[in-house]
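Input: one structure, supplied below.
Just one protein chain is left out here, and the rest sit where they should.
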Amino acid sequence: MIPGPIGFHPKVLRALTIQNIGHMASEFAESFSKVLRYLREIVFVNGEYQPIVLAGSGTLAMEASVSNLLNENSRVLVVATGVFGRRFVELLSKYPVKIDVLECEPGDIVDVEKVREKLETGNYDILTVTHVDTSTSVRYPIEEIGKHLQSTNTLLVVDGVCSVAGEEIRMKDWNIDVLLTGSQKALGVPPGLAVVWLSPKALERLEETKSKLAPYYVDFTKWIPVMKGYEEGKPKYFATPAVNLILALKVSLELILGEGLENVFKRHRVLAEAFRAGVKSLGLDLVVKDEEHAASTVTGVVLPENVDLKSFRSEMLKRNVVVAGGLIPDLKYFRVGHMGPVNSNDIIATIAAIERSLKTLGYDVEVGAGTSEAQEILWKHGF
Amino acid sequence: MIPGPIGFHPKVLRALTIQNIGHMASEFAESFSKVLRYLREIVFVNGEYQPIVLAGSGTLAMEASVSNLLNENSRVLVVATGVFGRRFVELLSKYPVKIDVLECEPGDIVDVEKVREKLETGNYDILTVTHVDTSTSVRYPIEEIGKHLQSTNTLLVVDGVCSVAGEEIRMKDWNIDVLLTGSQKALGVPPGLAVVWLSPKALERLEETKSKLAPYYVDFTKWIPVMKGYEEGKPKYFATPAVNLILALKVSLELILGEGLENVFKRHRVLAEAFRAGVKSLGLDLVVKDEEHAASTVTGVVLPENVDLKSFRSEMLKRNVVVAGGLIPDLKYFRVGHMGPVNSNDIIATIAAIERSLKTLGYDVEVGAGTSEAQEILWKHGF
Amino acid sequence: MIPGPIGFHPKVLRALTIQNIGHMASEFAESFSKVLRYLREIVFVNGEYQPIVLAGSGTLAMEASVSNLLNENSRVLVVATGVFGRRFVELLSKYPVKIDVLECEPGDIVDVEKVREKLETGNYDILTVTHVDTSTSVRYPIEEIGKHLQSTNTLLVVDGVCSVAGEEIRMKDWNIDVLLTGSQKALGVPPGLAVVWLSPKALERLEETKSKLAPYYVDFTKWIPVMKGYEEGKPKYFATPAVNLILALKVSLELILGEGLENVFKRHRVLAEAFRAGVKSLGLDLVVKDEEHAASTVTGVVLPENVDLKSFRSEMLKRNVVVAGGLIPDLKYFRVGHMGPVNSNDIIATIAAIERSLKTLGYDVEVGAGTSEAQEILWKHGF
Partner (left out) sequence: MIPGPIGFHPKVLRALTIQNIGHMASEFAESFSKVLRYLREIVFVNGEYQPIVLAGSGTLAMEASVSNLLNENSRVLVVATGVFGRRFVELLSKYPVKIDVLECEPGDIVDVEKVREKLETGNYDILTVTHVDTSTSVRYPIEEIGKHLQSTNTLLVVDGVCSVAGEEIRMKDWNIDVLLTGSQKALGVPPGLAVVWLSPKALERLEETKSKLAPYYVDFTKWIPVMKGYEEGKPKYFATPAVNLILALKVSLELILGEGLENVFKRHRVLAEAFRAGVKSLGLDLVVKDEEHAASTVTGVVLPENVDLKSFRSEMLKRNVVVAGGLIPDLKYFRVGHMGPVNSNDIIATIAAIERSLKTLGYDVEVGAGTSEAQEILWKHGF
């Protein structure tokens, strides 16, 4: 139950073992073509938007997303609600650009009004926002930012690593220009794929920058013709794509679209709500301060004072549940991912394991309290 | 969560896909040899006992077990606590033998004393007992029967389809002469393998009967040399064994022995107790009348009057839990299997799904009551 | 390259790993229903013919095929061209019937005229013929026998273990009443499934015999309603079917029908011809005496005097080719299976490995001679 790599659907894993399909085979091109169309579908955009799939991790997607759109002396505003937001600062420091940052306390969000004000003063070329920061499980209200950028020159770059396919993202309606993610989270595919979507506005900027500052491997001016080639069933080559992972991504996207996007988002929302209700009823605090901004894909939970993280994770492991540790220094918390092919059984079992683990470690908890609370929520929503 | 085929361990499923190993290959002989040794280990017998693995289902194992040991006019006593006990009567009717039956109400066991009395009067060649009858989830106290047969000519044939590798069976200590099972239950392998163990006393009887009444395909006088051949690494041929399933059985047995038999049996026992406690606290009745005789591998639960079986199973399916219907006419109940690689998470999630399904169907139940009760039991046993 | 278990298609192996589908699930029923319809298609029969799929090996299919149709004192004529033909005699000796046998030298066939004569004199209830005897690689001209039985009471039982899906079999046109096979040969599925088809005439006989002499596990009067249930999407239970193998069989049959039966049969025919031409050009003799009767699925090849079978198989294994030894005493030969998803590459590579192995063992052979000859044949047929 860690926030990625998640537990994968067996059909997805089976697709990984497909043998003897080269990257130039028409059979592969056909699958890749579908992948590109499905990728548009899950973020509600049309053919004017260009998805790009690279072999690499989410961090590669972050670098690709900004580096291709920078000019020397570009001005970038980074909105950071956690470790992965701040990663943009570190990353951008490698480039000859001017960076401003808006930050907040862990668990908070950066006030939307403050972002708007900053935007007005800054004449920014790029604004980066982390949709859900995996480190804090805070979800940023992207949609409230996008509309302010419509008539500006600022490109909105959204890190959706921990949200795409788990949280609703209406890329076009919300005026997102660059969206990025990795395969191993709500997309439901083992790690190794970086995905980026570009809006028409981003594509225009690209014609300007000509990807001059981008590293060779992620140069979009090289990759876009390749993607278009695959989409038209005419494989082109720049660097060998991760064939088997892409075949697995096809299967995973078909499972997601087969369930129905509305159902997928609702499932994530309800499971997250049930999980939060469960752990709160055990007297535990969430990392996120205002539940309105709680992610549907991951939840950070503060551990009681007398419970040690290492012992807790080890007790959970004995109960066949793996939870992740925290990423914010000086805060003792654990993180539970609930995204991809996750269901109510996983949520109840995880809360139950938390109850028994905490009680075993001496925390005064009534076993059954958390599961009962979560059961109420699940039932109320028809789960 | 049906009582077989169960959910299989991924390692077991992976072993199914091993390619290009023929039944005469030394690599296969090596694996099969281990399988035979492991099979002895899990029922606590030594090399004097002969395990036999056939391609077929548990019903084939039943027929093989008795038919090989019959003479014309053999006398057989059948102790039946459910559908699978009575199946021996139907099966034996195909053979020229005399059959007596001791039966009981569904959920009950046939009184051990009554069996002993019958045995004394009958001069039986064979006594068949179903260890756990999958239809009723009743476990018969085999060990109380075996000792009475030690100095007699009666062979004790035990149907362990729903118990081997889930319930403790000490074949030698309990004086069991023939034990039989299928692969798809607690052995943890997809359906298609029938397994039989023979005691020295059964092997002696075989020398007498020469398998004369046995069907050709299950003729033990043909199969025993084949099993001995594989065990010694010298493949012999009678009929093609189910190679891939046997390779999967090897992996499953290694997982079982790796966990430790005592741990495996305790796990089944505790999970069954927690499950029963959970459903009882929802006001539901068990099929088994005396919990002392409740199986650790499967539990039959009577549905409330106002809840329809079909609707209930369908509500459970919506919650990603498959439960089995009943097999006894005029009794409205469902069955939950909890054997093989099952753990506390499965139990809690199943109870939770039962709670929500019943409430959705109008049964007055407090969601959380069952999970809380089960949590207490699990925690008490250190789970 | 042994004559079963063969090398399986990866898609078939992947299907084996499908998880969490019980034998009563509608998803399984749907697949099984398709399997039954496909099974009719590959032997060119309509809905009046009943296929039955059991967990077990080909030998079980043999026993099921005859035992269900016997009455006490039935008269059976066995036509045997090898080990598997004679197996019917051994098998039938278990039953209270009268058996006559027609045999021949290994590599020969029993003269069709002789069979006809015998049939006229004997008033036989059943005639058994092995289509391709795996031990000799001889194919019997079934079609010349069937027409003589049309207006008689004799049922024609054909052992198609080594032919179904590799050799053309027109069950209806050829008046075959019972056809049987196993999964691990040209059907292309790991061992563990026995398949039987019954003609209307066989079904009539069944109403007479009521399967009285059949073992319990293979009692067709039990299984036919189960098969009909699955075909109609309403699972019924008698004994647990080998779920995963049946799901794999579905995939394999779809591959076979997808290729087209005519193409499948032609492929087997041409590859067999090329293989025979290849080994003959090395100076080796075939076991089959008249190539008109050579099977398309398997070929027995006599080893040169100075070459030892064990050393030869070991040299072949070093070259990554497994060949089978012989089954006829006093004849030093090896057998190569070429059925299922086999192609011209396998044939050429096998001949090449034979050449190098023989030369290494001191047999005077020109490497390249066999492959050249086989190449000519393949090319001539457009392969």
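Each chain gets a letter, A, B and C, in the order it is written, and its residues are counted from 1.
The definition used in the following text is that contacts are C-beta pairs under 8 Å (C-beta built on N, C-alpha and C of every residue); 3 or more make two chains touch, one makes a residue touch a chain.
Fair warning: this is a prediction, and the values are worked out from it, not measured in the lab.
**Q** Check the options A:Arg37, A:Lys94 or A:Lys380 and report the residue that touches the missing chain.
**A** Result: among the candidates, A:Lys94 touches the missing chain.
**Q** Any idea which of A:Gly160, A:Pro190, A:Gly278 or A:Gly370 touches the chain not displayed?
**A** A:Pro190
**Q** Check each of A:Pro241, A:Gly278, A:Pro304 or A:Gly326 against the chain that is not shown and name the one that touches it.
**A** Residue touching the absent chain, from the options given: A:Pro241.
**Q** Of the residues in chain C, which ones touch the absent chain?
**A** Residues of chain C in touch with the missing chain: 319-321, 343-346, 348-350, 352-353, 355-356, 359-360, 367-369, 371-373, 375-376, 378-379, 382-383.
**Q** For the chain that got dropped from the picture, name the residues of chain A it touches.
**A** 2, 4-5, 7-8, 13-14, 16-17, 19-25, 54-60, 63, 67, 90-91, 94, 182, 184, 190-193, 214-219, 238-245, 322, 324-325
**Q** For chain B, which positions touch the chain that isn't shown here?
**A** Chain B touches the chain not shown through residues 10, 14, 17-19.
Note that in this section only the chains that are shown with their structure count from here on.
**Q** Nearest whole angstrom, what separates the Cα centre of chain B from the Cα centre of chain C?
**A** Computed from C-alpha means, the inter-chain centre distance equals 34 Å.
**Q** Report the inter-chain centroid distance for chain A and chain B in whole angstrom, where each centroid is the mean of the CA atoms.
**A** 46
**Q** Approximately how many whole Å separate the CA-defined centres of chain A and chain C?
**A** 54
**Q** Which residues does chain C have that touch at least 2 chains other than itself?
**A** 14, 17, 19
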